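What you see is the complex with one protein chain gone and the rest in place.
Up next, chain A:
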Amino acid sequence: MHETNLVDVKNRLWDGCLNVRVVCSSSESEEIEYLFAGLRNSYIPLYIQSIVKYFSNFIPELGDGLPVWLEYAGVPLKWHLPIGVLYDFLHIPSLIDHDYKLANEWVLVLKYSRVYPSEIIPFYYQSDTQEPDYMRSLKEVVVNQLKQSCFVMNGNSKKIMNLSEENSNDLWTSIVKHNLRVYTGINKKIVPTLNKIQRLPIKILIPGTGIMIQAPIYPKDFVTLKDMLSEHLPKPIKSNYKTYIQGVELNTEIPLIDVWELFKHLDNFLYIIIIIT
(Lines give C-alpha, C1' and ligand atoms only; values in the text may rest on other atoms or scores of the structure.)
Protein backbone atom coordinates (compact mmCIF):
# COMPACT_ATOMS: atom_id res chain seq x y z
CA MET A 1 0.00 0.00 0.00
CA HIS A 2 1.10 3.57 -0.61
CA GLU A 3 2.14 5.68 2.32
CA THR A 4 -0.85 8.01 1.93
CA ASN A 5 -3.25 5.07 1.92
CA LEU A 6 -1.71 3.78 5.13
CA VAL A 7 -2.18 7.15 6.83
CA ASP A 8 -5.78 7.13 5.66
CA VAL A 9 -6.36 3.64 7.06
CA LYS A 10 -4.73 4.61 10.34
CA ASN A 11 -7.02 7.64 10.62
CA ARG A 12 -10.11 5.61 9.82
CA LEU A 13 -9.23 2.96 12.39
CA TRP A 14 -8.55 5.61 15.01
CA ASP A 15 -11.91 7.28 14.38
CA GLY A 16 -13.91 4.06 14.00
CA CYS A 17 -17.21 4.27 15.87
CA LEU A 18 -19.99 1.96 16.98
CA ASN A 19 -23.61 3.00 17.39
CA VAL A 20 -24.47 2.03 20.91
CA ARG A 21 -27.97 1.97 22.39
CA VAL A 22 -27.98 1.68 26.16
CA VAL A 23 -31.29 0.65 27.70
CA CYS A 24 -32.34 0.58 31.30
CA SER A 25 -35.68 0.01 32.95
CA SER A 26 -36.61 1.34 36.35
CA SER A 27 -39.24 -0.37 38.49
CA GLU A 28 -42.13 1.89 37.53
CA SER A 29 -41.20 3.63 34.30
CA GLU A 30 -40.93 1.99 30.92
CA GLU A 31 -37.65 1.28 29.22
CA ILE A 32 -35.44 4.33 28.78
CA GLU A 33 -32.67 4.54 26.24
CA TYR A 34 -29.50 6.48 25.64
CA LEU A 35 -27.72 6.56 22.30
CA PHE A 36 -24.09 7.35 21.68
CA ALA A 37 -21.36 6.82 19.12
CA GLY A 38 -18.68 4.89 20.99
CA LEU A 39 -15.16 5.07 19.63
CA ARG A 40 -13.79 1.58 18.98
CA ASN A 41 -10.38 2.76 20.11
CA SER A 42 -11.63 3.98 23.46
CA TYR A 43 -13.02 2.69 26.73
CA ILE A 44 -16.42 2.49 28.42
CA PRO A 45 -15.38 4.43 31.55
CA LEU A 46 -14.98 7.52 29.36
CA TYR A 47 -18.70 7.37 28.59
CA ILE A 48 -20.17 5.93 31.75
CA GLN A 49 -20.45 9.19 33.66
CA SER A 50 -22.65 10.79 30.99
CA ILE A 51 -24.72 7.61 30.76
CA VAL A 52 -25.29 7.48 34.53
CA LYS A 53 -26.06 11.19 34.66
CA TYR A 54 -28.72 10.80 31.97
CA PHE A 55 -30.40 7.77 33.51
CA SER A 56 -30.35 9.25 37.01
CA ASN A 57 -33.01 11.71 35.78
CA PHE A 58 -35.37 8.74 35.65
CA ILE A 59 -33.84 6.41 38.21
CA PRO A 60 -32.85 8.55 41.21
CA GLU A 61 -30.88 5.76 43.00
CA LEU A 62 -28.29 5.98 40.25
CA GLY A 63 -27.30 9.41 41.54
CA ASP A 64 -26.05 7.88 44.81
CA GLY A 65 -22.80 6.50 43.41
CA LEU A 66 -24.24 2.96 43.23
CA PRO A 67 -22.10 0.44 41.28
CA VAL A 68 -23.19 0.48 37.63
CA TRP A 69 -21.97 -1.48 34.63
CA LEU A 70 -23.01 -2.36 31.09
CA GLU A 71 -24.08 -5.79 29.96
CA TYR A 72 -24.46 -7.41 26.57
CA ALA A 73 -26.77 -10.46 26.44
CA GLY A 74 -26.33 -11.01 30.18
CA VAL A 75 -22.53 -10.71 30.05
CA PRO A 76 -21.01 -7.82 32.03
CA LEU A 77 -18.62 -5.87 29.79
CA LYS A 78 -15.00 -5.90 30.90
CA TRP A 79 -14.40 -2.17 30.70
CA HIS A 80 -10.63 -2.57 30.69
CA LEU A 81 -10.77 -3.82 27.08
CA PRO A 82 -11.21 -1.36 24.19
CA ILE A 83 -14.85 -0.92 23.13
CA GLY A 84 -14.18 -2.24 19.62
CA VAL A 85 -12.58 -5.40 21.01
CA LEU A 86 -15.59 -6.02 23.26
CA TYR A 87 -17.94 -5.65 20.28
CA ASP A 88 -15.90 -7.92 18.02
CA PHE A 89 -15.46 -10.51 20.76
CA LEU A 90 -19.03 -10.59 22.05
CA HIS A 91 -21.23 -9.50 19.16
CA ILE A 92 -19.62 -10.44 15.83
CA PRO A 93 -20.07 -14.23 16.32
CA SER A 94 -23.84 -13.72 16.37
CA LEU A 95 -23.71 -11.79 13.09
CA ILE A 96 -21.78 -14.36 11.09
CA ASP A 97 -24.78 -16.25 9.77
CA HIS A 98 -27.08 -13.27 9.72
CA ASP A 99 -27.89 -10.17 7.82
CA TYR A 100 -25.29 -7.58 8.63
CA LYS A 101 -28.07 -5.03 9.18
CA LEU A 102 -28.05 -6.31 12.73
CA ALA A 103 -24.65 -4.75 12.98
CA ASN A 104 -26.04 -1.22 12.74
CA GLU A 105 -26.29 -0.85 16.46
CA TRP A 106 -25.16 -2.57 19.58
CA VAL A 107 -27.75 -2.83 22.32
CA LEU A 108 -26.38 -2.82 25.86
CA VAL A 109 -28.17 -2.87 29.19
CA LEU A 110 -27.24 -0.58 32.05
CA LYS A 111 -27.22 -2.56 35.29
CA TYR A 112 -26.88 -1.37 38.86
CA SER A 113 -26.60 -3.15 42.17
CA ARG A 114 -24.99 -2.94 45.59
CA VAL A 115 -21.89 -4.79 44.38
CA TYR A 116 -20.06 -5.17 41.09
CA PRO A 117 -20.30 -8.54 39.32
CA SER A 118 -17.19 -10.70 39.61
CA GLU A 119 -16.30 -10.34 35.93
CA ILE A 120 -15.37 -6.70 36.07
CA ILE A 121 -12.80 -4.65 37.92
CA PRO A 122 -14.67 -2.61 40.56
CA PHE A 123 -14.35 1.16 40.51
CA TYR A 124 -12.95 1.51 44.00
CA TYR A 125 -11.58 5.02 43.77
CA GLN A 126 -14.00 7.75 44.71
CA SER A 127 -14.13 11.39 43.77
CA ASP A 128 -14.58 14.17 46.37
CA THR A 129 -18.34 13.85 45.90
CA GLN A 130 -18.27 10.12 46.85
CA GLU A 131 -18.98 9.06 43.29
CA PRO A 132 -16.90 6.38 41.60
CA ASP A 133 -13.82 7.91 40.00
CA TYR A 134 -14.09 6.15 36.64
CA MET A 135 -11.26 8.12 35.10
CA ARG A 136 -8.73 7.23 37.79
CA SER A 137 -9.50 3.50 37.56
CA LEU A 138 -9.28 3.60 33.77
CA LYS A 139 -5.97 5.49 33.84
CA GLU A 140 -4.50 2.92 36.21
CA VAL A 141 -5.45 0.07 33.90
CA VAL A 142 -4.45 1.70 30.62
CA VAL A 143 -1.11 2.97 31.91
CA ASN A 144 -0.31 -0.52 33.22
CA GLN A 145 -1.28 -2.08 29.88
CA LEU A 146 1.02 0.41 28.16
CA LYS A 147 3.82 -0.56 30.54
CA GLN A 148 3.17 -4.23 29.86
CA SER A 149 3.29 -3.78 26.09
CA CYS A 150 6.38 -1.57 26.49
CA PHE A 151 8.04 -4.43 28.39
CA VAL A 152 7.11 -6.93 25.69
CA MET A 153 8.47 -4.73 22.89
CA ASN A 154 11.67 -3.57 24.61
CA GLY A 155 12.44 -6.24 27.20
CA ASN A 156 11.87 -3.69 29.97
CA SER A 157 9.59 -0.75 30.64
CA LYS A 158 12.29 1.92 30.85
CA LYS A 159 11.04 3.80 27.81
CA ILE A 160 7.68 4.53 29.35
CA MET A 161 9.07 5.07 32.86
CA ASN A 162 11.56 7.58 31.47
CA LEU A 163 8.92 9.74 29.79
CA SER A 164 8.90 13.26 31.20
CA GLU A 165 5.99 14.11 33.45
CA GLU A 166 4.67 16.40 30.74
CA ASN A 167 4.84 13.63 28.15
CA SER A 168 3.13 11.15 30.49
CA ASN A 169 0.32 13.60 31.17
CA ASP A 170 -0.04 14.49 27.50
CA LEU A 171 -0.12 10.83 26.53
CA TRP A 172 -2.99 10.20 28.92
CA THR A 173 -4.83 13.35 27.83
CA SER A 174 -4.43 12.37 24.17
CA ILE A 175 -6.10 9.04 24.95
CA VAL A 176 -8.96 10.72 26.80
CA LYS A 177 -9.39 13.47 24.18
CA HIS A 178 -8.75 11.02 21.35
CA ASN A 179 -6.06 13.13 19.73
CA LEU A 180 -4.16 10.94 17.27
CA ARG A 181 -1.46 13.49 16.48
CA VAL A 182 -0.42 14.03 20.10
CA TYR A 183 -0.82 10.33 20.92
CA THR A 184 1.38 9.21 18.02
CA GLY A 185 4.02 11.82 18.82
CA ILE A 186 4.52 10.52 22.35
CA ASN A 187 3.87 6.84 21.65
CA LYS A 188 6.80 6.94 19.20
CA LYS A 189 9.07 7.28 22.24
CA ILE A 190 7.77 3.97 23.63
CA VAL A 191 7.61 1.87 20.48
CA PRO A 192 11.05 0.92 19.12
CA THR A 193 11.73 0.99 15.39
CA LEU A 194 10.23 -2.11 13.79
CA ASN A 195 13.57 -3.90 13.32
CA LYS A 196 14.40 -3.48 17.02
CA ILE A 197 11.17 -4.88 18.45
CA GLN A 198 11.96 -7.89 20.65
CA ARG A 199 8.47 -9.32 20.85
CA LEU A 200 5.10 -8.20 19.57
CA PRO A 201 2.37 -7.37 22.10
CA ILE A 202 -0.54 -9.43 20.79
CA LYS A 203 -3.65 -10.80 22.43
CA ILE A 204 -5.74 -13.41 20.66
CA LEU A 205 -9.32 -13.84 21.81
CA ILE A 206 -11.54 -16.76 20.87
CA PRO A 207 -15.23 -15.97 21.40
CA GLY A 208 -17.19 -18.56 23.35
CA THR A 209 -14.16 -19.98 25.13
CA GLY A 210 -12.86 -17.27 27.46
CA ILE A 211 -9.44 -17.96 26.00
CA MET A 212 -7.14 -14.96 25.70
CA ILE A 213 -3.77 -15.96 24.31
CA GLN A 214 -0.74 -13.75 24.81
CA ALA A 215 2.24 -15.81 23.81
CA PRO A 216 5.81 -14.56 23.43
CA ILE A 217 5.78 -13.72 19.73
CA TYR A 218 9.16 -12.94 18.15
CA PRO A 219 8.68 -11.07 14.87
CA LYS A 220 11.66 -12.82 13.27
CA ASP A 221 9.94 -16.21 13.67
CA PHE A 222 6.98 -15.45 11.48
CA VAL A 223 6.38 -13.86 8.13
CA THR A 224 2.61 -13.70 7.85
CA LEU A 225 -0.22 -13.38 10.31
CA LYS A 226 -1.24 -16.90 9.29
CA ASP A 227 2.18 -18.34 10.22
CA MET A 228 1.85 -16.91 13.71
CA LEU A 229 -1.75 -18.09 14.13
CA SER A 230 -0.99 -21.66 13.06
CA GLU A 231 1.74 -21.76 15.71
CA HIS A 232 -0.20 -20.23 18.58
CA LEU A 233 -3.86 -21.16 18.17
CA PRO A 234 -5.01 -24.14 20.26
CA LYS A 235 -4.51 -27.39 18.38
CA PRO A 236 -8.11 -28.28 17.47
CA ILE A 237 -8.30 -25.10 15.37
CA LYS A 238 -6.80 -25.78 11.96
CA SER A 239 -7.90 -23.56 9.11
CA ASN A 240 -11.54 -23.38 10.05
CA TYR A 241 -11.61 -19.82 11.33
CA LYS A 242 -12.14 -16.20 10.37
CA THR A 243 -9.81 -13.51 11.62
CA TYR A 244 -11.20 -10.15 12.75
CA ILE A 245 -9.10 -7.21 13.82
CA GLN A 246 -10.65 -3.83 14.60
CA GLY A 247 -13.93 -5.14 13.19
CA VAL A 248 -12.36 -5.98 9.82
CA GLU A 249 -12.13 -9.51 8.48
CA LEU A 250 -8.51 -9.88 7.44
CA ASN A 251 -6.73 -11.98 4.89
CA THR A 252 -4.15 -13.77 7.03
CA GLU A 253 -1.53 -13.97 4.28
CA ILE A 254 -0.28 -10.45 5.00
CA PRO A 255 2.95 -9.75 6.90
CA LEU A 256 2.49 -10.02 10.66
CA ILE A 257 4.58 -6.98 11.50
CA ASP A 258 2.56 -4.77 9.14
CA VAL A 259 -0.71 -5.98 10.65
CA TRP A 260 0.55 -5.18 14.13
CA GLU A 261 1.87 -1.76 13.17
CA LEU A 262 -1.32 -0.71 11.45
CA PHE A 263 -4.01 -2.36 13.55
CA LYS A 264 -2.66 -2.19 17.11
CA HIS A 265 -4.88 -0.52 19.68
CA LEU A 266 -3.82 2.47 21.71
CA ASP A 267 -2.32 0.28 24.45
CA ASN A 268 0.01 -1.03 21.68
CA PHE A 269 -1.56 -4.49 21.85
CA LEU A 270 -2.88 -6.05 18.66
CA TYR A 271 -6.19 -7.71 19.55
CA ILE A 272 -7.07 -10.57 17.22
CA ILE A 273 -10.52 -12.15 17.32
CA ILE A 274 -10.64 -15.71 16.00
CA ILE A 275 -14.09 -16.91 15.03
CA ILE A 276 -14.31 -20.63 14.46
CA THR A 277 -16.42 -21.56 11.45
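Everything below uses one rule, namely that a residue touches a chain if its C-beta (ideal position, glycine included) is under 8 Å from a C-beta of that chain, and two chains touch if they have at least 3 such contacts; residues count from 1.
The definition used in the following text is that contacts and distances are computed from a predicted model.
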When you check the chain that is not on display against UniProt, which of "Ubiquitin-like protein ATG12", "Skp1-related protein", "Exosome component 7" or "TBC1 domain family member 14" does it turn out to be?
"Ubiquitin-like protein ATG12"
If I consider the whole complex, including the chain that's not displayed, which of A:Gln49, A:Gln148 or A:Ser230 touches that chain?
A:Gln148
Residues of chain A in contact with the chain that isn't shown?
72-76, 78, 80, 90-91, 93-94, 96-97, 115-125, 136-137, 140-141, 144-145, 147-148, 151-152, 156-157, 161, 199, 206-216, 234, 236-237, 276
